[in-house]
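Below you will find the structure I want to go over with you.
A single protein chain has been omitted from the complex, and every remaining protein chain is retained in its original position.
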Amino acid sequence: MMKGISRFFSQSEIRKKILSVYLMMALMATIISGCGNIKNKDKDTIRIGVSVYDIHDTFITQLMDEFNSYADANVTVITYNAGQSMKEQNNQMQEMIDGGCDVICINLVDRTEPEHIIDLALKYDVPVIFFNRELTGEDLRRSDNFYYVGSDAMESGIMQGELAAEGILDENLNIDANGDGYIQYVMLQGEAGHQDAIVRSEYCVETLIDHGIKLDRKGLAIANFNRTQAQSKIEQLINAKTEIELIIANNDDMALGAIDAYINIFGDKAKSMLPAIYGIDGTIGGLEAVKTGYMYGTVYNDKEGQAHAMYDLAIALATGQPLDDLGIEDEHYIRLPHTKVTLDNVNDYLY
Amino acid sequence: MWNPRNIFNESKWLAAIVTAIVIGIVVCAIDVINVDGTVVKYQISVIVDDSNSARWDSFQTGLRQAARENGIRLNYVTTDFEGSPLQEKNLIDQEIENGADAVIVQLCSGSGGIDILSDVPANVYIELIDNNVEKEELDNSRISFIGADSVQVSSELATRIEQDLGDLTGVRIGILAGNLKLASVQERINAFKEVSQEVGAQIVFSVEATELTEREIGELVSNNDADILVALDNDVTETAADYIQMVDSYNSYPTNGRKNVKLYGIGCSPENLSDLDQGIIGGMVVINEYEMGYMAINSLAYVLKDERSKMSDYTVGYAYVTGETMYDEGNQQILFPIGD
Partner (left out) sequence: MGIFKGRDSRIKKGHHELRRKLVARNIQITLLTSYTVVSVLSMSLLGAVLYRSFASISRQVATDNARTILSQTGEKLEDYLRQMRQLSDAFYYTSIQTSDVYVDKIGSQMNLLYESNKDYVVSMALYESNGRLLGAAPSAIQKKNIDVTTQEWFTDATGEVENMHFSTPHVQNLFSDSSNRYYWVISLSRSVMFTRGGIPKQGVLLVDMDYTTVYQMFDILNNSLSQGYIYLCDREGRIIYHPQNMQIVSGLYEENNATVASYSDGVYEEKFNGEKRIEIVNTISYTGWKLISVIPTKNLSVGLRSTRSFMILIVLLVMLAVLLLNRLISARISSPIRKLTASIHDIEVTEKSVPIVYIGGSNEVQYLGTTLQKLLNQISFLMGDIIKEQEEKRKSELDALQSQVNPHFLYNTLDSIVWMVEDGRNKEAVYMITQLSSLFRISLSSGRNIIRVSEEIKHAENYTNIQKVRFKDSFSVSYDIDPEIMDCCIVKLVVQPLLENAIYYGVKGMEDPGSIKVRGYRKGDDVYIEVEDNGYGMSPEQAEGLLTEEGRTRARGSGVGLINVHRRLQLRFGKDYGLMIDTEADEGTKVTIHMPYIEYSEESARDVESAEYI
């Protein structure tokens, strides 16, 4: 063996030989390690990454259920829960990009801080569909590949107001129980400072006023869109012997919480003690409440429509198809209209 | 003048030293370069049925924690097989095509499972969770299983029920089980039957309850005059609990009164825990799903990083809890894993 090595070395200048071997190995090592991450991707499958702001949000959960049901065999959906952490959502954005997602759907935790997500999307040129939690127009317009799918909070507030107004003006319902011409009402609001909550509340009340309803506010409680918190707040009001003729809740969960409060306190007599309750969202629970008469009406937030629109848009973006028939307004927005739901049409929405 | 040939002819040991040094240089060079270069990031996909169900919360927490610790890219695939092995197979294939180095799978069918697994390319690792198959048929050393020991879990449940009631003689028990096509489900049923019948209990019915509604469960209970309901699966336990409360699955209004049947189950979802807390479920065996998720990723990461090591099955822990004991220090860690 030694002779062989001797011969090897003696065939040319040792130094050069060593240098070339070294360089060769260095080159190979770099190539190998650099190549490690590149994997062959089959372009027949479409990968959609989704990050929801909180998996405990009923509406979002039901929306995502709809969305997932549309997925064909060649479409893979990867879902992440940001758990109300913007930082976590930023990480998830990176992961989705690394994971080779063709389209990314983001349900922003913090609408005021989408920079990191936008930066990553611009850097890797990935199309992003924001949904349900709306960011500012300027941010959305930073790329031609950014879209927003959702609904118009203002519209829902107005519709809720209209529903309530109709109900109040309907003598059969006798919402003004004490007949003093004023409606004693309680507003159950979502999060403090939450854009949708504020918009819905304001427009609902404004609409009522526009319809000539005279309002007497007996309570404004922030229940953070949470059913139990709403229950707690309403119970407190009930225990304080507050006279309540109308409860307006920014979402169905809180409306259900209000109902829970009455059931909890009055038990079987609850239904008779209930004031008029209106919610927004049209979650299955809310619809059931409307169906069973516990709630007088809700405003249906078209989760099916949104899910479908999101899905179609995502597929179109991933496959590079034209976006003409998708109902995009203003180049970036797809807004699904709300519909009012009362006992009359609730069955249409329930199944 | 300076002819290398001379050294090597003159001194063989000098040639040896120089060769050794050169090899050493090359090795170190590679080592130094490698550390600066990008580290290979492995990709593991997770395919379980009804992936977004809250039942997988603990499991996901474990997965993500281990993924973070090991630098693994985790793809938690959104699914809803509704019992279709074909769909599951499709997803597995897609994930492998997309570059998954390993796939964590909850098989939704017993026999179909073998077919799915036999098609898997040889360089992909498969970690089965919750439901096992007869791996010997597959002759593939890259498949292993993590889950609870079905026999032990069921036996524990049966024993605890006996302790709770004091005496099971003549007690009428109705068994609600998961997908009967799965071997682990059968094991659970058989183990439970064995232990409970040994102490004198009477099994009045034993059905696959995955598709049953609350109403149908109610009918079974009244038709067979069951005293106790035993649900051997998380989703089934949820449905049974709903039945007990006489509410439907969306937890909206109570529509009827209650029926006085005791419910015991196996599960881990927040809904079940809440029901347990309220006493709707008398006692529940909670499998440490966090451990399952964590160890699934951890052991895969281990074999991915070290080709020579082999995969082996792993049994996760479990605990029997009641409404009173669920907040005890040891239990609350397992029932309510933290880690976002």
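Order as written gives the chain letters A and B; numbering starts at 1 within each chain.
One rule holds in what follows: a contact is a pair of C-beta atoms (placed from the backbone, for glycine too) under 8 Å apart; a residue touches a chain by one contact, two chains touch by 3 or more.
As the structure is a prediction and not an experimental result, all values here were calculated from the model.
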item	value
Touched by the hidden chain, restricted to displayed chains	A, B
Absent-chain contact - pick from B:N132, B:T239 or B:N288	B:N288
Which of A:S143, A:N264 or A:T342 contacts the chain that the document leaves out	A:N264
Where the missing chain touches chain B, by residue	1-2, 6-7, 10-11, 14, 17-18, 21-22, 24-25, 28-29, 31-32, 35-36, 54, 62, 65, 68, 251, 270-271, 273-274, 277-279, 288, 290-291, 294-295, 316-317, 327, 329-330, 332-340
Contacts of chain A with the absent chain, listed as residue ranges	14-15, 18, 56, 58, 85, 87, 192, 221-224, 226-229, 231-233, 235-236, 240, 256-257, 260, 264
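One rule holds in what follows: only the chains that are shown with their structure count from here on.
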item	value
Inter-centroid spacing, chain B versus chain A (mean Cα positions, whole Å)	29
Sites on chain A touched by chain B in the complex	2-3, 5-6, 9-10, 13-14, 18, 21-22, 25-26, 29-30, 33-34, 36-37, 39-42, 45, 47, 50, 55, 61, 64-65, 68-69, 71, 73-74, 76-81, 83, 85, 88, 95, 98-100, 256, 259, 263, 284-285, 288-289, 292, 294
Chain B - residues contacting chain A, complex	4-5, 8-9, 12, 15-16, 18-19, 22, 25-26, 29-30, 33-34, 37-41, 43, 51-52, 54, 60, 73-80, 87, 90-91, 94-95, 97-99, 248, 250-255, 340
